[in-house]
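Every protein chain but one is kept in place in this view of the complex.
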Amino acid sequence: MSRLIPGESFNLGVCYYPEQWPEDMWADDYKRMREMGFNVVRMGEFAWNFFEPEEGVYSFDLFDRAIDLASMQGLKVILGTPTATPPAWMTHRYPGILNISKDGVPYHHGNRRHYNYSSPVYHKYCAKITEAMARHYANHLGVIGWQIDNELNAEGGAFYAEADHAAFRIWLKEKYGSLYALNEAWGTIFWNQSYSEWEQVHLPLSSLNPHQGLDEKRFFSDNAISFVRIQVEILRKLAPKQWITTNGMFPHLNNHAMTDELLDFYSYDSYPNFTSLWNDGDREKPLMDRIYSNYLTITRSISPNFGIMEQQAGPGGWVNFKQSTPKPGQIRLWTYQSIAHGADMLLYFRWRTATFGTEIYWHGINDYHNRPNRRVAEVANVGRELKTIGQAIAGSRYVADVAILHDYDNEWDGELDVWLGPLTKESEYSWSKSLQFNHIPFNYLYIENKTSINELTCYKVLIYPHPAMMSEETAELLKQYVAGGGKLVFGARTGYKDKKGHCRMSPFPGPVAELCGITVEEFTVIADKAATPNIRWIDDGDACMQACLFNDILYPENDTTETLAVYEDDYYAGKAALTRNTYGRGEAYYYGAVFSHEVADALTRRLGLQPAAADWLELPLEVEIAVREKEGCQIVFLLNYSGKEVKARLLRDSVDMLEGERLAEGALNISPYGVKILLIE
Amino acid sequence: MSRLIPGESFNLGVCYYPEQWPEDMWADDYKRMREMGFNVVRMGEFAWNFFEPEEGVYSFDLFDRAIDLASMQGLKVILGTPTATPPAWMTHRYPGILNISKDGVPYHHGNRRHYNYSSPVYHKYCAKITEAMARHYANHLGVIGWQIDNELNAEGGAFYAEADHAAFRIWLKEKYGSLYALNEAWGTIFWNQSYSEWEQVHLPLSSLNPHQGLDEKRFFSDNAISFVRIQVEILRKLAPKQWITTNGMFPHLNNHAMTDELLDFYSYDSYPNFTSLWNDGDREKPLMDRIYSNYLTITRSISPNFGIMEQQAGPGGWVNFKQSTPKPGQIRLWTYQSIAHGADMLLYFRWRTATFGTEIYWHGINDYHNRPNRRVAEVANVGRELKTIGQAIAGSRYVADVAILHDYDNEWDGELDVWLGPLTKESEYSWSKSLQFNHIPFNYLYIENKTSINELTCYKVLIYPHPAMMSEETAELLKQYVAGGGKLVFGARTGYKDKKGHCRMSPFPGPVAELCGITVEEFTVIADKAATPNIRWIDDGDACMQACLFNDILYPENDTTETLAVYEDDYYAGKAALTRNTYGRGEAYYYGAVFSHEVADALTRRLGLQPAAADWLELPLEVEIAVREKEGCQIVFLLNYSGKEVKARLLRDSVDMLEGERLAEGALNISPYGVKILLIE
Partner (left out) sequence: MSRLIPGESFNLGVCYYPEQWPEDMWADDYKRMREMGFNVVRMGEFAWNFFEPEEGVYSFDLFDRAIDLASMQGLKVILGTPTATPPAWMTHRYPGILNISKDGVPYHHGNRRHYNYSSPVYHKYCAKITEAMARHYANHLGVIGWQIDNELNAEGGAFYAEADHAAFRIWLKEKYGSLYALNEAWGTIFWNQSYSEWEQVHLPLSSLNPHQGLDEKRFFSDNAISFVRIQVEILRKLAPKQWITTNGMFPHLNNHAMTDELLDFYSYDSYPNFTSLWNDGDREKPLMDRIYSNYLTITRSISPNFGIMEQQAGPGGWVNFKQSTPKPGQIRLWTYQSIAHGADMLLYFRWRTATFGTEIYWHGINDYHNRPNRRVAEVANVGRELKTIGQAIAGSRYVADVAILHDYDNEWDGELDVWLGPLTKESEYSWSKSLQFNHIPFNYLYIENKTSINELTCYKVLIYPHPAMMSEETAELLKQYVAGGGKLVFGARTGYKDKKGHCRMSPFPGPVAELCGITVEEFTVIADKAATPNIRWIDDGDACMQACLFNDILYPENDTTETLAVYEDDYYAGKAALTRNTYGRGEAYYYGAVFSHEVADALTRRLGLQPAAADWLELPLEVEIAVREKEGCQIVFLLNYSGKEVKARLLRDSVDMLEGERLAEGALNISPYGVKILLIE
């Protein structure tokens, strides 16, 4: 992240499409951007036809003028490679470039990513346009970095063109070496699926083979990364002084690997008002826009400091869906939500709402009419604030004592596997909600083969809700963590699959049975929600909570295993539902069900997890706390997600960074959708 | 309409399929038709195989006998051209005739309209069969008119065969002249969609481009009309003494243009019991079968007097859906519903229920068993009544002081655009319900480029709920109307798009901002129904009504602008929600939300709209009133849609046309599903 725009502090900006507006508007647009405190502009990512209006003919006139004018206003440019939307002349001439649906329906021109990542022809054209742009802009001082393509896999990330099947076969050959090994890994003995020639192998079309389905997602991810690599290698060679990122985050893509291998840092597109389309509001205590802190937390697990390439700046929507308008204060709130979680650069989407096209309702800062409005005023206010505090924030790091463990293999396996996928989603939601409302900052940590023990030991507590698929290596790592004094929490269905997705022929939870000090005696799906059993806490007989969705019935195997809660109902009443095993200097918890918010709360207390700044700050439920640290200073973000003024309580004095004043002990009012940033030295 | 069966008064009849019944049944069927008071019969529209049993071989024997026998019974024949269902030999030989779904799945034989309107081969066969039939029947005195095809676009009206893409390109070339103009109109700069060769252009398959989507519907409509034109031109030339109509009404077809350009009058197929399949009943005060008055009102906007080519005469249903049976009295009620709204000819569907085929449950007047039943008796009763009163009714015109404005462009644009389409549907429903229950007759008026001021000034009030797309010309026309003394009501989202569907770069409501005396400060979708804000009426602080689905926050710009209601909730509490601007001698109202039944009711009162016959008639809610006028006489239809006897109250004397007796002042009982027709001279 250190390479991100050297010399600047916090980078604020906006996405701009000069090609969509009369050229005589540009100067005024740039001038107002600068006045609003912006210093970066993204452009070019959907403009292939301008760069290559016909095959092999390259043209930079329009963007040269647009970039030069921006530079003159002191705005640095981030250039998107335009590969998300190939020109019509190309797909019409080379239809093999197009993606095909699982049902065999070809995609057509007029949308995004109607192409596939595998077509050699498309690879060639992407390489050529990237090379042409790189050669042209590598030494342009106004261009500071590149965004590869746009929102890779935002369209679902599934590809079934003929070129994809061919690429899948090559990928499989590299992975397995032989059809014998592939047949074994996919368990093709089942239902007589065995392959005797490579040409027989396809991405799953009619097949429900779960191992093939897992390799399908692994391939989709690797293939997307390979596609990105083509462009990155050209840019690294030709434009070594400019940084490279891309914006996410979307399915079937290992963003961690991609970022580690190819990017300078990762960027996220944050649209908290998508939650106005979801039914989270039907739950008790819904998180709504606050759930975006979760996505930002995942983003931080990829890049400790990251960019926001698109930050919601108005009502969102295509012609076929609609979000409500951010309320006064929410754009600013969400901006600081992104920053609190680790953003060091942030661009709003977009400068002015498009007057035509599918995103005619994806409203920018400016309305169609281009006159002052309250969103412009709100963003300008953020610009002023960041001018003051941006430098102090930039480069500081988010602080957390607890992490939720997650991994791509289980996520992808869980897409097809309903005995698994829904469990993880529910438990991660419950845990993040519980930690949020308890004011306990947390990280996500993605476990990979190369994860080191040091990445774990910086946390007091790790929660790994349902790692059904677990390698011996991961089990060893986790044992080492607990032995060294860590606390580790598992939920139902842990450890029963190996990395091929085959079930182990040993008692559950397989390689962590010893660590947890239990085996799973038997288990059941809870098919009828009304029949969900309760658990009873041994240390609090009155607490009665539901053991949701799935029940592992636990059998404590060791003296060191303590039963913390038992089932109250059905034929396994009295059997262990939650256990704690002392292992080395640490503790391993196993909960036989899916974590509800209530159970996560109860465990949070028993794990001894403390709210951030608990010794000097009392916070109401509505407020999120986040802490970024730099050079011994703590920057404490308080974010009020409610439409009411709320009261916090300070037990020591501090500095209000936004107001630039000292705060004494006592009540601290936070306005509706308001933000406080305290500096603790 | 004057050409409609000269010499007759009201025309009553039935659809009949002689080819489906043993020939020895025909004579008895015709005799009973005549006894029931019928004088017209429709036939032939699904009988291509009888007219052309093999390619190029024409045969008229069966229909000659069927028509001659009908003529002998005094029954005039309406002939359908059989082009809705091409023969199997044709589509099998020329598969390019077949339609293809958006997903690329070809349609097959065995349904209706599995063909496309664009195939040159099909054009040729349609022309040939029409010519053969026209030559044969042009001078047959028993044949009075033609129905083109059957229920054009009833199957959805979407076509994606190769021939359709080709025809679309030709249509676009004519419309835009150049790809440059097309690219500009479709905003193809967005997402790099620009076309560099015509062959790259298709009807939208993967594309969500809203401008392309709008042109798609315009093309579907124009293409259907072109298809009709082929037949009409032949018939006009060869059979000039017979009239031409077709029956509707279905999506993606500008029936107004088609009727004006090609037909003598328009016909509608009325099946009010389709409402037994819908969930309208879930609403408060559902309209149920009474909503068909709306469709008849739209029909009247096409043809002031019109035909009903198919009037429901029994339970409806295909094998895959089912309607309940009309209750005793309902067939007669619905017959007079059609007549009250302007029908001068009415045919029941159908004489006898088919004993085989997809419509085996689309019950006719006669049951399969062909014996007397209560429907036969009910229809015979109608026949007797119309013998008496038909002449008095025929040619009279429906009377209304208020009209709902509507136009095809906004309707078609609103199909894809959820920021628009659902708003119009809801508001038109609310307004028509409010006017219905308040006994205020109204018209629909479709605004087109050629609409003249005279068509507007005959109304005291015009309601144009959500004309998002509005040309400068239309705006001028509306200003002229208001300036001249009219009252005009708009709802949210008015005027922000031009005729290409691009958003204007000026404050909303664009070209009528001055007329309304307001601008829209900002706006929001109401995503969460539970969070719908209320409005408060300035003149009635206690009235509290919901501002549904969408909120424009209004800023009164002029001294002449009066705020009638303000929002009560959310951050825009206190801001104007409903305004009235005095403009010239009239008034322009702007309501920032979607009209609920309640808000429409409240506005109805404030607009000074009066129930029909308010000075001499008091009506219960269950009864619809409609007035047709001819030569200074008023024919007043009272239709009781409920299954209970209801009481009206006469404050003057009048004539009961059906009973043929004078009615004194006082109570007037209307039986369950009953009808009264009063003559006021």
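As written, the chains take the letters A and B, and residue 1 is the first residue of each chain.
One rule holds in what follows: a residue touches a chain if its C-beta (ideal position, glycine included) is under 8 Å from a C-beta of that chain, and two chains touch if they have at least 3 such contacts.
The structure presented is a predicted model; accordingly, all values stated were derived computationally and were not measured.
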(request) Kindly state which of the options A:Lys327, A:Arg374, A:Arg504 or A:Arg606 is in contact with the chain not pictured. (result) A:Arg504
(request) Taking the full complex into account, find the residue in B:Arg65, B:His108, B:Arg384 or B:Arg585 that is in contact with the omitted chain. (result) B:His108
(message) Out of B:Phe46, B:Trp198 or B:Phe250, which residue would touch the omitted chain in the full complex?
(response) B:Phe46
(message) Considering the complete complex, identify which of A:Asp528, A:Asp615 or A:Glu631 is in touch with the unshown chain.
(response) A:Asp528
(request) Go through chain B and note every residue touching the omitted chain. (result) 17, 19-20, 46-49, 53-54, 82, 85-89, 92, 103, 105-112, 114, 276-277, 281, 315, 317-325, 327-328, 353-361, 368-371, 373-374
(message) For chain A, which positions touch the chain that isn't shown here?
(response) 103-104, 186-187, 189-197, 199-200, 202, 204-213, 416-419, 496, 500-508, 522-528, 570-571
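The working rule: only the chains that are shown with their structure count from here on.
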(message) Can you compute the centre-to-centre distance for chain A and chain B, using the mean CA position of each chain? Integer Å is fine.
(response) 50
